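Selected chains only, in their assembly positions.
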Amino acid sequence: MQQFEERVRESFRRQAFMATLGADVAIEKKGQVEIRFPFHRSLTQQNDFVHAGAITGILDSACGYAALSVAPDNHDVLSVEFKVNLLAPAVGDEFCARAQVKRAGKTLIVCAADAYARKNGQEKMVATMLATIMALKHRG
Amino acid sequence: MQQFEERVRESFRRQAFMATLGADVAIEKKGQVEIRFPFHRSLTQQNDFVHAGAITGILDSACGYAALSVAPDNHDVLSVEFKVNLLAPAVGDEFCARAQVKRAGKTLIVCAADAYARKNGQEKMVATMLATIMALKHRG
């Protein structure tokens, strides 16, 4: 396992919210991260679709970890802002967010991510994010 | 209780994700809604701040219900897209999102919402959302 992969996995384990979502992470390669969770009723909104907050949760974390995988050593990352378009109802057995770095500056890293619902072996794009992430030197 | 308040409360009860967050809703008046939840470790990210997905969850639902409260009868609402700026770490005992309708068109409703963290009786703005919501006639 490479160093950037270790950094991502170590941080992911400390995200209690990811456990609440039942989520798992996969690091495809430097700058490319996937997070997925299975459907669970506790994550739904009033129409039994998965709530935008849960989908945004994995989109945001996937973008953050894509950014972390390219950030300099001794740096942590912080989401500055993101925009999400909800493209279709989040209906399915499993949901995943795939993020990639669009541009890595010295301080700011811009990432794009798409979220997919899987149902009966078919994938459908349900949301897309454009995010700005800040790289910050560790304190202490 | 007025009719729009009933519509909001009835829909909120069916949102399992709001129960997962431990959230409660208050309808200030037509077009203005507040959702809050107490801190819980299950909602945190790697630095023990509340995760952006949880904060986005109440911002999005608050915007949706603000929109629902002004939508015509027999209409449901659907989030089209939103942008969130994360202004400060979400650290505190309680978190709330306050949404208001910025412009209500026939099909699209634009809402703005701010999220606050409360700690030692003090409130601090931690995030702000600008959202587009669609009003759709009920089917059936």
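In order of appearance the chains are A and B, and numbering begins at 1 in each one.
The definition used in the following text is that contacts are C-beta pairs under 8 Å (C-beta built on N, C-alpha and C of every residue); 3 or more make two chains touch, one makes a residue touch a chain.
Note that this is a predicted model, so its numbers are computed, not measured.
Colleague: Total subunits of the complete complex, with 2 given?
Modeller: 4
Note that in this section only the chains that are shown with their structure count from here on.
Colleague: Mind checking the rotation angle between the two copies, subunit A and subunit B? C-alpha superposition, nearest 5 degrees is fine.
Modeller: Rounded to the nearest 5 degrees, it is 180.
Colleague: Just how far, in Å, is the C-alpha centre of subunit B from the one of subunit A?
Modeller: 21
Colleague: List the residues on subunit B that touch subunit A in their complex, please.
Modeller: Counting only subunit B, the residues touching subunit A are 11-12, 14-17, 19-21, 41-47, 50-54, 56-58, 60-61, 76, 78-86.
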